[in-house]
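Note that one protein chain is taken out, while the other chains of the complex remain in position.
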Amino acid sequence: MRKFLFRVSALVLAISLVIPLLASGEESILDKVKNRGRLICGVNKELPGFGFLGQDGKWKGFDVDYGRAIAAAVLGDPDKVEFRPLKAADRFPALQTGEIDVLIRNTTWTLTRDTDLGADFAPPTFYDGQGFMLRKDLGITSLKELAGATIGVTAGSTTELNLADTTRALGIEVEPIVFEETETLYQSYDQGRCDAVTSDKSQLVSRRQSLKNPDDHVILDVTISKEPLGPVTVHGDNKWNDVVSWVVYATFFAEEHGITQSNVNTFETENPEIKRFLGTDDGTGMGGKLGLPKDWARQVIAAVGNYGEIFERNLTPLGLPRGVNKPWTQGGLLYAIPFR
Amino acid sequence: MLHSEVLYLATPSAFGVLGQVPLDVAYQTHFITNNIAPVYLKPRDLRGVSQRSFDSKNMENNSLTAASGKIPFWRDVRVLGALFQVLFLLGVILLLAILYTNMLRGLDSLGLALNFNFLQDEAGFDISEGISYDPSDTYLKAFWVGVLNTLKVSIIGIVCATLIGLLFGIARLSSNWLIRTIAAAYVECFRNIPLLLQIIFWYTAVVAQLPNVRESISLFGGVFINNRGVYLPSPEPTSSLTIWLWFLSGGLLLAVILYIARWRQLQQLDRPGFRAKWALPAFLIVALCGWFLTPGRPFTLDLPALQGFNYQGGMRFSPEFSALLVGLSIYTSAFIAEIVRSGIQSVVKGQREAARAVGLKEGQTLRLVILPQAVPIIVPPLTSQYLNLAKNSSLAVAIAFPDLVSVGNTMLTQTGQAIPVIAMIMVSYLIMSLTTSAAMNWYNRWITRIGR
Partner (left out) sequence: MEEQGLTQEIKPPVSTKGPGRWLKENLFNTWYNTILTCLALVFLFFAFKGFLTWAFTEAEWGVIPANFRLFMVGSYPQEQIWRVWTAIYILSVLMGLSAGLWGGLILRFVVVLSGVWFISALLPFDFELSTRGWCLGAIAMIAVSFFLGRDRTSLRSWILGGWILSFPVIMVVLRGFGENGVLTSRWGGLLLTLILAISGIVVSFPLGVFLALCRQSKLPVIRWVSTTYIEMVRGVPLITILFMGNVLIPIFMPGFDINQVLRMMLCLIFFSAAYMAENVRGGLQGVPRGQHEAAQAVGLNYVQTTLFIVLPQALRSVIPAIVGQFIALFKDTSLVSVIGLIDLLGVARSILANPKWLGLQAEVYLFVAFIYFVFCYAMSYASQDIETDLGVGKH
């Protein structure tokens, strides 16, 4: 009897321990990041220019810089960020389950993702389009000629769906080979397993550099889709999404007004909006409204520079032109919402 | 049936009720009154009990219960057992409920719904091989393509693995030292390296390194091997196939008659023999004659030919399929070889010698003496190897073969419905596993009966 009682009470104890442990309060990721003292950012690890883990264990790239910018804004230190490499197929589960605070992994904004996948998007940081890369010696210049070809594509991407859409619209049959990992995709393409690969043009440009003979390959002058790429936060955490969005706007704003990494700390101005931006105004500044320090935007620019600087550091060396990724003042699509 | 715990809990009250009655009788009466099957213990086993249970303190306590004449319910093992189980079940249900509500809450905060409605939506992605499928088909159809691809690679893999395994299992018992050693090296080598590594190796280091389409390796004029796959000629039925089919059915009828005749004859002679000795050649002769007598040929060969980017026509095994098949077959065959070896070795050597002594030939010894004894030993572990192979085919996800896990994974990322998709994948495998093991159990019972 005593043993029986013991067992029952042990069971009850175990259960009563489990219940409070499993039930958890809701708090914004912003507070979680502040408490943790570290931002966890999901990135690509195999896309030079956007997200790449070097041999020396250092992270580099356009998306990586945005991760550092957010860390600078929230924690005042661009190095207080942990990058988690994610495959295309893993990124949304990782975001949904709270494994990462923010996803900056050349992710396309689509309606389905905004609704069904439980994601909230910050403004796009890079406007891209899907293209095709193939061997020069095939002599192909249009999509129609790809009928019957084997085409490599990454699993869990919009490119996979766009490819199916395009071939259906053109009425041609192709054989898609769906790879889990970008590495394997380009390896297989290089070895001749597929006739062509399709992906965001920026990715094609970036990966062409690491093929055996980059000059043997050509990127078709065709764009089959719009691919607005930007940071993503989990659905329903508006406070956090605001922070990420405004960090992005801050980089746009800085370029619009000529604020750079080198002059941000010495920038002299009487423009009240820029003063609010830099946190040199008299009030509480814009930071308080976002739950950030007053000088958050200055920290961002000091850490990574303005949009143009981020672009030039990471993407210009790959030979990517700025195209539409220019401030609206120069005819591009980047448009900072007023800091007011 | 008595649980050890039941016996322990029963002991004090039993002695309490029955006081000074001799031990054996006491036990039996207790069990009979409580409707529990009795367990007969030797007096020797009870030595410890008599010392512990009959000390004065116990006696005093027990005599109290004895007065009431009935075991109180809190000491009744059946009540306790039932209560404990109910609590245990409640605990399990509670745990599952907590996880479930947690999940619902989590999904709710993400704005995700938990249902299977998405299965009716248009999938929108393409699948490289399998039954006819179009991106405009539903997610359900896409999943079904994956299921069939898994079945295809599993079934072909099981056949190949069994054949290779049998070969190496027998080779391990060869009287030739060199053959024995090669077989042992094969088994040890492939058994001790992770399957995933082997599959990736076959795919990236072997299949992908094959020459490209324009420099294909060509065998016998009809087989082409390149980094797009293995192309084989495939037979295409023609209009004269029906005539040949008539020949085949005639041959089959003849074969059945001859088989029964031979069976009768063997029964009359009362000695073992090869029952299909007449039937098999007769069938083959009729089939062959029919082949040549039929006007035209029943089949034409569809030869693969280079058209555009790839070879068209014929039968094609994609590189992903080939690598997966080779990896699965070789890995599993190493385990099957060991099962076959130990199965045959488990048949006592004397059996073989005895068979030879009564005048059975080598083949007859194998067929009539060794296999009937070895097969029942071999089948259960073989079953689990077959199941392992089917489950291991899920590693296809690493090399882009669209099996059920790869397709499921794509569905999962495109729809965000992680839980329903994972549940579907798991249920599919469970169904496959349970059917296979049921079939194998049935076969095992059948073979055991035959063996007797």
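A and B label the chains in the order they appear, each numbered from 1.
Going forward, a residue touches a chain if its C-beta (ideal position, glycine included) is under 8 Å from a C-beta of that chain, and two chains touch if they have at least 3 such contacts.
Quick caveat: nothing in here was measured; it's all calculated off a predicted structure.
Peer 1: Of the listed residues B:Phe73, B:Phe88 or B:Phe274, which contacts the missing chain in the full complex?
Peer 2: Result: among the candidates, B:Phe88 touches the missing chain.
Peer 1: For chain B, which residues reach the chain that was dropped from this view?
Peer 2: Missing-chain contacts on chain B: residues 1-8, 11, 39, 41, 45-49, 51-53, 81, 84-86, 88-89, 92, 99, 102-103, 105-107, 174-179, 182, 188-189, 191-198, 200-201, 204-205, 208-209, 387, 391-392, 394-395, 397-398, 405, 409, 412, 418-419, 422, 425-426, 429-430, 433-434.
Peer 1: By the contact criterion defined above, which parts of chain A meet the unshown chain? Give residue numbers in ascending order.
Peer 2: Chain A touches the chain not shown through residues 3, 21-25, 37-38, 46, 53, 55, 57, 82, 84-87, 90, 93, 96-99, 180-181, 183, 187, 190-191, 209-212.
One rule holds in what follows: only the chains that are shown with their structure count from here on.
Peer 1: Distance-wise, how many Å sit between the C-alpha centres of chain A and chain B, to the nearest whole number?
Peer 2: It comes to 44 Å between the two C-alpha centres.
Peer 1: With touch defined as at the start, can you tell me which chain A residues reach chain B in the complex?
Peer 2: 1, 4, 7-8, 11, 14-15, 18-19, 22-23, 26, 88-90, 92-93, 96-97, 112, 115-118, 147-150, 155-156, 160-161, 163-165, 167-168, 174-180, 184, 187-188, 191-193, 195, 234-236
Peer 1: Would you tell me which residues of chain B are touching chain A in their complex?
Peer 2: Residues 74-75, 80, 83-84, 87-88, 91, 94-95, 98-99, 102, 106, 109-112, 124-128, 135-136, 204, 208-209, 212-213, 227-228, 307-310, 319-320, 397-400, 402, 406, 409-410, 412-416, 418.
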